[in-house]
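The complex is shown incomplete by one protein chain, all other protein chains being positioned as in the whole.
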Amino acid sequence: MFHWTPDRSAFPTAGPDGKFDFDSHKLVKIWHGPNHPGVTGNMSLELTISGDEVLESKTHVGYLHRGFEKLYERRTWIQCFPTVVRMCVPESDSNEYNLSAGIEELAGIEIPEMAKWLRTLVLEMSRLQALLRIVPAQGGTVGLGLGVQWGVYLRDLILDRFEELTGGRIYHMYMIPGGVRGLLPDGFKERLEENLILVDEFVLSIKRLMLDNAVFKKRTVGIAHIPVEWIDKYGIVGFVARGAGVKKDVRLDYPYLAYDQLDFDPAISTDSDIYARTWIRWNDIITTVDLLRQIMAKMPKKGEFKAPTPNVLHWQVPKGEVYVRSESSRGEYGFYIVSDGSKYPRRINLRGPSYTHAVSLLEKMLVNSNISDIAATMVSLQTCPPEIER
Amino acid sequence: MKEIINNIQEKFKISEVTEQRENQYFISVEKKDTIQLVTYLKDIEKFTNFILLTAVDWIEKGQFQLTYMLNHPSKKLDIGVRTFIERENATMDSAHHLWEHVATFQRELKEMFGIDFPGSPRVDEPFLLEGWDNIPPMRRDFDTKKYSEETYFPRPGRSTNDPAEHMKKKLYPNE
Amino acid sequence: MMNLKDILSPFSAWRNLLKEPVTIKDPLTERPGAPRYRGFHKNDIEKCIGCGTCETICENEAIDLVAVANVDTKNGDSGLRPLVDYGRCCWCALCVDVCTTGSLTMSNEYTWVSNDPEDFRYIPGVDKKEWDNNDLGWKKPDYTLIPTERMDMEEMEPSEREGTFLEIVRGYSRAQAEKEADRCTECGLCVATCPAHMDIPGYIRAVREGDMEEGLRLLYETNPLPEICGRVCTHRCEEVCAVGHSGDPLAIRWLKRYIADQVPFEEYKRILGITSIEENGKKVGIIGAGPSGLSAAYYLRIRGFEVTIYEAKSKGGGMTMYGIPKYRLPMNMLESEIGFLEEIGVKFVYETRVGEDISFDEIYKKHDAVFVGIGFEKPYKINIKGEEQKGALQAISFLDDINKGKKVDIGKKVAIVGGGNVAMDAARVARRLGAEVYMLYRRRVEDMPADSEEIHGAYEEGVQIIPQTIPVEIIGEGGKVKSIQYLMAEMVPDEKGGRPKPVPIEGSEQVLEIDTLIGAIGQEADYGFLPQEYLDKIETNRGRMLVDNNNKTTLDKVYAGGDAVNKTADAISAIADGHRAADAIERMLLV
Partner (left out) sequence: MAEEKNYKIIQPDNSEENKFLKPENYKREVTAPDGNTFIVDPLNDYFCDAKPQPHAPNTIKVVEKFLNWARSQSIWVLGFGTGCGSIEIYPLMTPRFDAYRFGVQQRPTPRQSNLMIISGYLSVKTLKRAIRSYEQMQSPKFVMALGSCTINGGMYWDSYNTINRLDHYMPVDVYVAGCMPRPEALLAGFMELKKRIREGKGEGANQYAENFDWYKANQKKIIKDWNMPDYNW
């Protein structure tokens, strides 16, 4: 089979100061984003290219910087809740969970059993809707737009379930310190099951359409390889680490909520390329659907859903600091929370997986890659700019 | 975890140990020992996963708190190394040589808090902001509301009443 | 790595060709929001009290409180209603969840398009919107963000109370007080309702933060007798408490008492910053050392006036000293309060009845201003036959005697006539003396003017309340009360819209054997001390002196306050009068 490799000897190299000489006329600097169909969210890459090979890539973020961590200085603990969900748009519930869990840990509040299960349910639904969007989008980056049409429709059905459970489609603001804001509506279980059956079908169709697709394989197998040594070096987490053969999953490693009562085993691969990471997330859909079924079966029928808390208007969370984490669809999602014992948080710092995936890791990965693979690489890391810049 | 803390305490001067959870500890250490301790934790105790580096502004004490959050992937332990540095002309030794992604955190801290990390790659390049000419925004002495009102001026035509004042005015107009 | 299957497999997508499309035909009308959807706000204007808790919790400052036509400001309702700015709202519904009355809700409507950015503001419930009658949408859920249950205060068991005058309630511990104070929303609805306009949210905040000195300072800004008010105030603030709409109202009175109890009297001077008083050389005379007089004296004294209080009795405190039983207000509290006033330089002239021991004329001429706080001393008679016999007492003098420590023989069975706080006090005191107590009241129990907790306490202690009874005659035997005859009454609605009137039922006479009868149907002021020339100049109305907004009477440089002036006749109103008069005197003499 014909395989073309560029003659890299003709490429200009960086000077001793690490800078490229643009007067050589062999280099072009182009911006990939922020207004570009192939970036994940509002971010950009400053690429130095020669031919269609990337010689240097610099990630530029900050287009979505709203200064959340500054805003929390002047918001009370409860007022942080509506804001904190906006830290990550595609999967907002991890934020709610982390902040609630952090406050509960600092204040020593034990949440009721029912609330634990409802939170687990919401986190899994959230993971499902995020995966339903991003897995077919991996096909979209190589020109296969059909899967996106299916996936986004199914995601919308999950959003409908969110809407009836929490009252919101994207931003749910469902978990608050002490528990959650409501019980399941009548008939929720049946409607969710109807949707899950459709997801089951989708899982098979997307496999036939995308994972078993010759073109998709050609474009993704062996591309954007991450060696296993990089895992610690770059702080790689979640499915990217699992793609490289390291089983990292907060749900297993540091069980929270009701995860210790659930039976699951996330997929793992050693190929560590775009295809492997897509395959793992495709498997994650299957795992999540299974988890949702387990949750619906094991969940108590009714019960208290919120533990009593002090008056939220001037709740002074006890002094202390804590790092809480949960597993988002992109990997370990952590909050570092510092309280000085006052009404206002001293510091809430988000450490999302994209913080390293999209900056130091992506910059490194894109060197010597082909410009046409950039979009696929970004989506294979599932980078989410809002969690980098907050 | 206790054992590790004991090991550290033998080798370094630890001023404060906080047990947040069974597997999560925060320890305070002097500025000069910090990078050494982090290196020790990484190489000897195998806290090989670097989670985050962030700063907390304790403006009333005139200090920045830097927290290096490290994780032991196989033993599932977290340790937070705290150090306090002066707020004025804040500088800290760089740890970019230990992990690749530390540089990003340091770049953000330089921009948002004004903490310098000499030697860290691209530390002077703006990260999130563009054309920022005020004091670093995450410092507590920067008033975001005032800045926003002056720069982006909210839509006019709103006013509110304090119920207590309004009632006093209405019910006891002569007082 | 690649095979034929990989090339053919994507074509399986053609299977979908014949499937029913999933497209929603008319998404604009076919898709209402879910029943819990957080759409645009609705507000039940009648239910809303304008407490502003929604405004407080809103992190976006999206809610303004604005005055609204057709909604009046009244006690417990600020008359303000929330205006929502949809250029700020983030649909988190926290405002709905904290709403104290549950009036604020959300519809499941979500479409609002306009080309004018100024459009996106409205007052839910006032400005008509198409979603006003939409029943679906987010409602206040079945949980609370503000604790609804009041911290119970430890009380003496009712069975232990007989025979002792020890204080019933034990006061909050620090943890209890802080927990109770935590429930406050700081809305401030109570401030206007309190006659003295005390900064209630302020001192509750001080309790919460454990800053007792700040709390005491705030108390003394408007009320120099917090120890007294913390125990016996009629706490109208608690009736309008916003938290009370969804649970128990805050125990405001107990929290005030908590602050006052925490700080020792010796510290007062330092905390209140009255270490040195700059004398201004003006003199003010105060007649009556009741709450209004003491209050005026305090505020005048700290501003440098030379203040002299003339009191007929041997101790200060007025009704709070002589009329309130000591199980409600221990004697030492009063004495230390008065001691504090003496310490800052208020002169007390006891056992000096104006009109007898000193003439009003003299006081009037000697001082630059006079404050009259004489109270209601003279009890109303029941005005029935047989009232002059031995064993027919007046509640005021009965309580006075008990407080002075005199022994009063009331026998085994006692009847109290009346239903106010004085009647309750008399009844409960009589119970403590070991008597069987009957309470005769003209109207129903729910019409009683006494505080509900007093009524509750009376029941607890075994007082038997016989409502809707009208005494007709006191039957005596040998000049001593033997029984009382009364008629049962039925409640007839008042045509003028007032409260229902009791009308005796013919032939329903009943007789109750008693040893003592205590009348407690009210008191009036005694203007006997005033010489005629002054009396002519002071206008009165139904026995109360007429005063202007500054509590000035129609007589030059004479101010008045307390029961003899205002209808509400409680300690806190008297304190407010004293404060107001002190302000006015200062303005008159110094400005």
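Read from first to last, the chains carry the letters A, B and C; within each, the first residue is number 1.
In the analysis below, contacts are C-beta pairs under 8 Å (C-beta built on N, C-alpha and C of every residue); 3 or more make two chains touch, one makes a residue touch a chain.
No experiment lies behind these values; they were computed from the predicted model shown.
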Neighbouring shown chains of the undisplayed chain, as defined at the top: A, B, C
Hey, which of C:112, C:265 or C:527 is the one touching the hidden chain? C:112
Chain not shown: contacting residue from C:13, C:57, C:89 or C:439: C:89
Subunit B residues touching the chain left out here are 128-134, 137, 142, 144-145, 147-149, 151-155
Chain not shown, touching residues in subunit A: 12, 21, 23-24, 34-37, 41-42, 62-67, 70-71, 74, 82-83, 86, 89-90, 133, 148-149, 152-153, 155-156, 159, 169-171, 386
On subunit C, the omitted chain is touched by residues 21-24, 27-28, 31, 40, 59-62, 85-91, 110-117, 119-120
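Here, only the chains that are shown with their structure count from here on.
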Using mean C-alpha positions as chain centres, tell me how far subunit B is from subunit C in Å, no decimals. 48
If you average the CA atoms of subunit A and of subunit B, how many Å lie between those two points? 23
Shared-contact residues (touching 2 or more other chains) in subunit C: none
Can you tell me which positions in subunit A touch subunit C when the two form their complex? 75-76, 78-83, 146, 153, 160, 163-168, 171, 173, 176, 179, 181-182, 185, 205, 208-210, 212-215, 217-218, 221, 305-306, 308-314
Per the contact definition, I'd like the list of subunit A residues that touch subunit B in the complex. 61-62, 65, 67, 69-71, 73-74, 105, 232-235, 246, 248, 253-254, 320-323, 334, 336, 338, 346-347, 349, 351, 355-356, 359-361, 364, 389
Show me the residue ranges of subunit C that touch subunit A in the complex, using the header's touch definition. 1-2, 5-7, 9-10, 12-13, 15-16, 22, 33-38, 53, 56-57, 59-60, 90-94, 97-98, 138, 141-147, 179, 182-186, 205, 208
